[in-house]
Each structure stands twice: as C-alpha cells, then as structure tokens.
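One chain of protein is taken out of this complex; the other chains stay put.
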Amino acid sequence: MSAVLPYSIAAAALVALGLFGLVVQAAVLRKILAFNLLGGGVFLLFGVVARRGAGAGATADPVPQAIVITGLVVAFAATALAVVLALRMHQITGAATIAEAAEDGFPDK
Amino acid sequence: MGGLVDWLLAALVLGAAAWTLAAPTGFAAVVGFVGFGLLVTLAWVRLGAVDVALTEAAIGAGATGVILLMAVVRLRGGAEEVSAATPGRAVMVAAGLLAGGVGLALALAVLALPDPAPGLAAAAMARRGELGLGNPVAAVLMGYRGLDTLLESVVLVFAVLAVWSMAPDRRWGGIPGPRFPRQEAGPLALLARLLLPIGLVIGIHVAWVGAEAPGGKFQGGTILAAMWVLAWVAGLVQPPAIASQAVRLALVAGPLAFLLAGFAGMALGEGFLAWPPGLAKPMILLVEAAMTLSVAAALALLVAGPPERAA
Amino acid sequence: MSGTTPGGWLLVLALALPVGGMLLAFALGGRTAERIALGVLGLGTVLAGMIAAEVYAAGAPLAYRLGGWAPPLGLRLQADGLAAAMLLTAALVLLAVALFGRAAQATPPGVQEARAPFTFWTFLLALAASLAAAFLGGDLFNLFVALEMLTFAALSLACLDGRPSQFRSELRYLFFALIGSVLYLLGTALLYGAHGTLDIALLAERAGADLPTLLAAALMTAGLLAKMALFPLHLWLPPAHAGAPPAASALLSGLVVKAAFVLLLRLWIWVLPPVPAGAGAPLLAGLGAAAILVGSLIALRQERLKLLVAYSTVAQIGYLFLMLPLVLAGDPEAAARAWLGGILQAASHAFAKAAMFLSAGLVAGALGHDRVAELGGAGRAMPMAVIAFGLAGLSLMGIPPSGGFTAKWLLLTAALGTGQWWWAAVILGGGLLTGGYVYRVLAGSLTAPPAAAPRPEPPAQGPERVALALALVSVALGLVPLASFGLVQIGRPILGGAP
C-alpha cells in the first residue's frame, strides 16, 4: 500500500501545477498543455484509488481503470477540439492568446 | 526497494510536468509533455493498471503528442501578445497560493481516504465470467458500465463533427488537414513502409486480446490511427473527403452496433445493454470490432482536423 | 430503488432515441438530418410527456437497471420528478427551436449538404441526447460523460455562425468548461475512493461529512458553477450566448446551463449530508444574489440586444441558487415550496429565455442590427416577435400571471417562512432591475422608426409564432394550479432521510 503514497502526492501536485498553468499561462498552446497536466493529475488520482482497491486477484480495482480509459479518450477529444479552435483563431486573427481584446465585439449582421 | 523506484518516478513525472509549464519554447514544452506521458505510462504499470498504461501510451502521450506537435508547427509568433497577456506578479502569487491550496487539500483528502479501501474489485472479478471475458477492465467497459462506453464512443462522433464544423463554409465536404508531399525516400517513408504492416497487425491484436488480457478497442484503435497518420504524413495516403459516406459510416459503426446490441439485450436478455447469455462473447467481439474501426477513424480524423481543401 | 420499475423502458428510449437519431443523421447527412431531427424531437416530446405522466401516476421515480447489473457495479437510469420535469421542459424547447430552425437553418437549395445546417441539426439531436443523459443518469461518472457530451454539443452550436471573432470567445468557453469538467471528475475520484461507488442513491446512504467527501463536493460544485457561469465565473457566457445564431442561443441559455444545475442539485440535495450542505448553501446563494444584481445592472447598460439578453441569463441563473439555503433550512413546508419554486424558475426561464433569444434574433435579422437604442419601428414591423419578447420579459420580472411570478412567489414565501428575509429583498430588487432592461427594449421597439431608416423586412410568420408560443408557455406555467406541480416533489429526499 505504501507504493501509492508517492503517486498520491504527485497527483495532487499535478492538479496544482495544471490549475496554476491554466490560470497564468497566456499562450493558448500552453493552456492546452496545462489542461492535460491537470487531467493527468486527476487520472493519476484514479490510479491511486484503483491501486488502493486492489484485491480478489486484481492488481488494481478495474472500475476506476475503466473510468480512466473512458476519461482519457474524452480528454483527447477535448484537446483536439481546443487545438483546432486555436489554429483557426491563429489563422484568421493571428492571435495566440485568449486575452480579452477590443475586437471581441458583436459586429452587425 | 519498490518504494524508492516509486518516489523517483513520481519526482520525474512532476519534473516533466514542471518543464512542460516552464519550457522556453512551445516545441520544447510539447516534447516535455510527451515525456511526461511516457513517465505516467510507467506509473500506471507500477500502479498495476496495465490497460490504462496502454491507453495512456497510445492516447495520452501518443495521439495527444502528435496533434500538439502538429499544432506547435502552425502556431508561430505572437510572443509580444503572449507577454502582454501574461498576468503580473500579484496574480501569479495569488494563483500559486490558491493552486497550492487546492493541491494541499487534495493531498490531505487522499491521505484521509478510508483503509481498507472500499471498491468493486471483488465484485468485478467475480462476475466477469457471466460475460465470458477474462479481463475485468473489459468486463467493466463492455458489461457493467456499458452505457459509459457507449456514450463515450458517441462523444468521439460529437468531437469529430465539432472539429469539422470549425471549417470555413466553402470548405465543407472537402479533405481535412494539410497535404503532405509524397516521400519516396528518406527515413519517414522507410519508417512508414516498415511500420505500417507491423502496426496494423499489432493494433488488431491489441484490440483482439482485450477481452482476455490487457488491451482493447481504444488502444488498438489508437495504434491503427497512428499508423494511418504516419502514412498520411509520409504522403502515402490522403485523408478522405468528409462528405464521403464511407467515412461517416465508419465513424458511427461502433456506437451504432453497440446501440443495436443494447436493444438485442432488451429483446433476448435481461434488458438494455445486457448481453444475452451464451451469445455474450461473440456479440461483444463483434461490437468491439466495430468500435475499434470507429475509434481508429475518429482519432485519425481528429488528428487531421477540419477540411482545408476541396475534394 | 435500484431495480427496474414498470415503465422503466421509457427511460431507455428517451436516451437511445436521440443518440441513435444523432448517429443516423450524421451518417446520412444533408437534408435527411433535418428530417430525422424533426421526427426524433417530436417523438422525444411524446416520450417525455409519457415519462412525466408515468412518474406522476406512480407517485414514485421510474428506474431502469442497465444490462441487468445492479449498482454499485452496474449503472441505472432514473427519472424522479425533477428529471421528468426538466426532461419535458427540454423536449418542448428543443422541439420549438427545431421548428424555428426550419426556416433559419434550412440547407440552401442546390446544395447537398452545407456546414451550418448540417451541424445545427446534428447537434440539435446531440444536445437532446446529452440532456437526456444528464437528467436521467444515476451515476456521477455517467453524468460526467453526459456533461462532456453537452460541452461539445453546446460549443459547436455556439460556433455555428463561423464568424472570425468568435473563435476567441469559444476558446474561453471551452477552457472554462474543461476546467469545470476536470474539477468535477476529480471530485468523483475522491468519492469513489472514499465510498466505493458513484451511484447517487448509494452515495446518499454512505456519504458522511468526512474530509474526502467535503473536498469532493467543493471540487464538483466549483466545476459545475464554472459550467453554469454563476457570477463571478460568468466570463464566457455573454459572448458565447450572444454570438451564436438565435436558435442556438435559445438552447444554450435556456437549457444547457440547467443541466449542470440538475447535477448540482443531485450533489447538494442527495449526496451531501445536510449539515455541511446547510453551511455551504448561503455562500452559493450569496453568489446567486450577486449574479442577480450585477447581471441585471450590466444588462441594463448593454447597447446590444443579444448581449442584454445574455446578461439577463447571467442574472436569472442566480435565482436558481436562492433555493438551496431555503430547501436546506430544515422547515419541510418551506423546503417543498422552495424546491418547487426553484424548479419552476428553471423551467419558466427556459421557455422565456428561449422566446427572448428567438424574438431578439428575428428583430435583429429584420433590422439588420441589434442596437438597443435603434430598435424603433420593430414593434410595427413584427408585432408578434415584440409581444413574445414582452411576455417573456414579464415572466422574467415575475409579473403575474406568469410562471416566473409563481416561482418567485414560492421562493419569496419560503424565504420569509424560514426567516431569511434578505433573499426576499434580492428577489424583489432583481425583479425591478429586470423590469428596467425589459422596458428599455420594449419602449425602444414601440417608438416610431427613424424617418431615414429602410423599412425592415417582416420575418416569416412561422418563426415568429414559435417565439410567441414559447413565451406563452412561460406565462401559462403561472396559471397551472400549484397542486399539479406535485410531480416535482416525487423522489426528493426529505432532509436527513434517504430518498
């Protein structure tokens, strides 16, 4: 059981790092990376939970494992979408951040 | 000395994460992230979750790394804008304190989790036989929590259409992504030609063994998608036009098969998403095959992006 | 509780129908997508009505055990009064928006398939599927998947116009929604680690006021608040909702935020023990009060009609949170009132706000702009749309005999009954400010058009009728005798007890 302690701390630290990065990093790409670090922390926490629940012949509780597999796919889809949005924004406006800008207006139709 | 290995690995994971945040260039950061993904894969192995480790390697590090690398090449410049939008020291300190507070609370909460841990390992192991599956994770994904898997495969379809819908109107129906010149020679072409058949075999194998051993449709599908991306980047294949009926069908085959199987369970078995006794294994394999196809198609098309050229 | 009840199969159909419809619409494409959407949403409304009737008749929630597996190992679908009421609301709004979209989102002639219409119709079905999953789900991780479905569907609908300036605001929306999702998922990890299940009914029995549970609740609540855009986490909502085409805005403002709210109620009323919930509720209601006041004040000062309506959503979301401290105050009579008031507010706001966005879209489309100061002549050119806006506004203000009035009356008396008069003051002050911004729009559109202005093109009658019908439903909710709303109380846990 002691093996989960390092990963517990790593998971908590990853969540903190990811949140910090998402809030303070300006570039969209860095935000996407930070989001993935945050997600990695959450999944690792599930891993800790799964490991703690090992038993009955399973090296880790299969239910959290399945949840992580589902979650990883969803996170990938979200990342892909964010990347596409960032690329389109960059392509059209040349912008690399999502800071509030003056042109965030609502042009006449 | 398992403890030391685990501490070291955890430290490396955090180091890679810190590098990803602090790296001087976007490219370096993405490379750091791929490294992070591989280290986390190792962590999953250490945590006894080999299925997750495979998925993490295939999707978390692999596929995510590929789209981020492709993005970093196209997202150039903007350094001034970034530095202008970077918050001042006060916000930095506040964010650090608050994020640290959240991390601290989380660590305390994890330490306060009950011992022995409540969980469903025993139940999941005990009843997997009813599905004819040896791998308990597969039993969770296809059996106990089948609805999650069904909805998640639907999410992939959502995501593909969402990505497509970001295209300009006039490109609708066209071919996704940039065109890569055909590499007749060179390392990439060689790699593609060599790896492609091997990768295909491995991908299908991983998907196939998922019922008994670690593996499954997501991992297998990802490997298949990766092979296709390789061939695409090497200029050997072209993405299909998004208007193509075959592409659409490939994308929905998995979830649709799952849904139909669900109704079959309603007619023949205990209810929606129940696998009829006796038929469970063959039906699961059939649905998994369709799902592997759909997952591969979805992941590949997510990497390719919105349509950029006329068909 | 975990077994399948008679009529449980309705829940399967309510979820499978839009999922299957979405997959088929995506595969077959083009105009077929529109046809499938109209058919599926029509059927979905019938199904939602049947579910509500079944729950009401049985006086108990419907449940369906998926795959024959019992929780905690398996998943279940369940429809209590809350789910049935929200499902019916969603079905009606979706159907109305689909009818509205027949004109606005038609595939242009001569094209087999076009981006915006195809995306609209497919994601309309996707949204229906996501909402059904969010309302009917009985497992917290299953609900996470539903939330993610919702995020993708909502984001694509918000992007429908494909305007260059939109990508920035949609990215803000996506990032904030993703943070919300991840925080929610983090909470489920802790809950599973602490209690070995994510089934809501089982968690209600097992969860105590321990450290992991409380942190999980805080994480999940924060995540859901980010998705609901509760002040001060509303940064993404005004541009996203105002920048979308009217049909999409109607769905985003009317329905999408409500799904996260239902999850929040599941967490706070079912899972969390009453003592910590009672302590946290005033904090949320305080933010709700701030949302009402600040959102309304900002709406009052908007120069663009659609932004005004979007800020009105920021404000109206606040009302939903006022029910929490009232339901959790420990007075059963007041709790029942506040519960009904809150859900009625969610439903009547869904109808009213959808009507507002649709009619605002019609006005903007006909005038060629949506500047509040230059709406003159709109009342003459499209009286039905302006009347729809006005009726919806009356409901938001809480003028009788509207659904908004009944909702606010119930919250008001619950607030006074539990001695929390300050929420009453907020409810009333918010009504006054709401009146202010609704008046600005109505007064503007009822003045004569400027002499030089070109005569606005009157919109087609069909869409105008849809907007008016939605507004009328929002008003008519206030005419339904309160006794018939017993539906929403079905399956609500009485404080401290099991559901």
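Letters A, B and C name the chains as they come in the text, with residue numbers starting at 1 for each one.
Everything below uses one rule, namely that a residue touches a chain if its C-beta (ideal position, glycine included) is under 8 Å from a C-beta of that chain, and two chains touch if they have at least 3 such contacts.
Please note the rule applied: contacts and distances are computed from a predicted model.
Only one of "Peptide/nickel transport system ATP-binding protein", "NADH/ubiquinone/plastoquinone (Complex I)", "Hydrogenase 4, membrane subunit" or "Branched-chain amino acid ABC transporter permease" fits the UniProt record of the hidden chain, and that name is "NADH/ubiquinone/plastoquinone (Complex I)".
Seen in the complete assembly, the chain not on display touches A, B, C. Among the residues C:L125, C:L300 or C:V441, only C:L300 touches the chain that is left out of the figure. Across the entire complex, the residue among C:G42, C:G68, C:G162 or C:G417 in touch with the chain not shown is C:G417.
Touching the omitted chain from chain A are residues 19, 22-24, 98-100.
Think of the hidden chain as still there; on chain B it touches residues 87, 91, 94-95, 98-99, 101-102, 105. Of the residues in chain C, those that touch the hidden partner chain are 172, 176, 179, 183, 209, 211, 214-215, 217-219, 221-222, 225-226, 231-235, 273, 275-280, 283-284, 287, 294, 297-298, 300-301, 397-401, 409, 412-413, 416-417, 424, 428-429, 431-432, 435, 439, 443, 447-448, 481-483.
Going forward, only the chains that are shown with their structure count from here on.
Contact topology of the protein chains: fully connected, every pair of chains touching. Chain pair with the larger contact count among A-B and A-C is A-B, by C-beta pairs in contact. Between chain A and chain B the centroid-to-centroid distance comes to 13 Å (mean Cα coordinates, whole Å). With centres set at the average Cα position, the gap from chain A to chain C is 26 Å. Within chain C, contacts with two or more other chains are made by residues 73, 141, 145, 148, 152, 155, 167, 186, 190, 192-193, 196. Looking at chain A, one finds that residues 15, 18-19, 28, 45, 48-49, 52-53, 63-64, 67, 70, 74, 77-78, 81, 85-86, 88, 95 touch two or more other chains.
By the touch rule above, chain C contacts chain A in their complex via residues 73, 141, 144-145, 148, 151-152, 155, 163-165, 167-172, 174-175, 178-179, 181-182, 185-186, 188-190, 192-193, 196, 239, 242-243, 304, 306-307, 364-365, 368-370. Residue ranges on chain C touching chain B, taken from their complex, read 4, 9, 12, 16, 19-20, 22-24, 26-29, 64-69, 72-75, 112-116, 118-119, 122-123, 126, 129, 133, 139, 141-142, 145-146, 148-149, 152-153, 155-156, 159-160, 162, 167, 186, 190, 192-197, 210-212, 215-216. The touching residues of chain B, when paired with chain A in their complex, are 2-3, 6-7, 9-11, 13-14, 17-18, 20-21, 26, 29-30, 33, 36-37, 40, 43-44, 46-52, 55-56, 59-60, 63-64, 67-68, 71-72, 74-75, 77-78, 81-87, 91-92, 95-96, 98-100, 102-104, 106-107, 110-111, 113, 115, 117-122, 124-126, 136-137, 139-141, 144-145, 148-149, 152, 155-156, 158-159, 162-163, 166, 216, 218, 295, 298-299, 302-303, 305-306.
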